[in-house]
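Just one protein chain is left out here, and the rest sit where they should.
Up next is chain A:
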Amino acid sequence: MASPVRGGNSRQGKVRLTKWYSPYSQKERTKVIRELSGMILSRGPKLCNFVEWRGYKVVYKRYASLYFCMCIDQDENELEILEIIHHFVEILDRYFGSVCELDLIFNFHKALCYELSIILPVALGRTRIIYALFIYGSIASMAFQEAYYILDEILIAGELQESSKKTVARLIAAQDSLVEAAKEQESSISNMIAQATK
């Protein structure tokens, strides 16, 4: 789901994660991404975090080298969306904070220069969020999957689901342990024998 977006200048906007909460064809998606990236990357630093686009509002927030964007309806509360973005980012931070070894191994020696990335959850119609693009400049692709899971725990069908960071963290941790357990089981001797003798 990563679709690279190149800006014209040295600041490259690479799209890492997109989540769409309304049906969009592939062509439309790339078009939307291109338009929005261009618009948002060209905004100055001190300006407000809201842009009007095609009749919708796009709320974006920049965290170091990352842009998180969400596209919403006209009658949504923009400030709340800022909070949701922050909520998401904090959870991510917490999560990846707990696997910082991963960071060290996969990221630091990559020494990427400022690769700006954009997250764009975008909403259409009555749903709050239409799609989410999540671009993460310096996290390995393995981590994208985690980010998707985390996003899914927070937002389903564009609606906020859980406002407690602890709960989300607990759920994700539980999912992880399940995945680990499943992997372990698969690679266990007994399982291999069972597979071989089928």
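We adopt the following convention: a residue touches a chain if its C-beta (ideal position, glycine included) is under 8 Å from a C-beta of that chain, and two chains touch if they have at least 3 such contacts; residues count from 1.
Please note the rule applied: contacts and distances are computed from a predicted model.
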Statement: By UniProt, of "AP-1 complex subunit gamma", "Protein HIRA", "Beta-hexosaminidase" or "Integrator complex subunit 9", the chain left out is "AP-1 complex subunit gamma"
Query: Who touches the missing chain here, A:28, A:52 or A:184?
result: A:52
- prompt: Taking the full complex into account, what residues of chain A touch the chain not shown?
  reply: 44, 46-52, 77-80, 82-84, 86-87, 126-127, 156-157, 159-167, 170-171, 174-175, 178
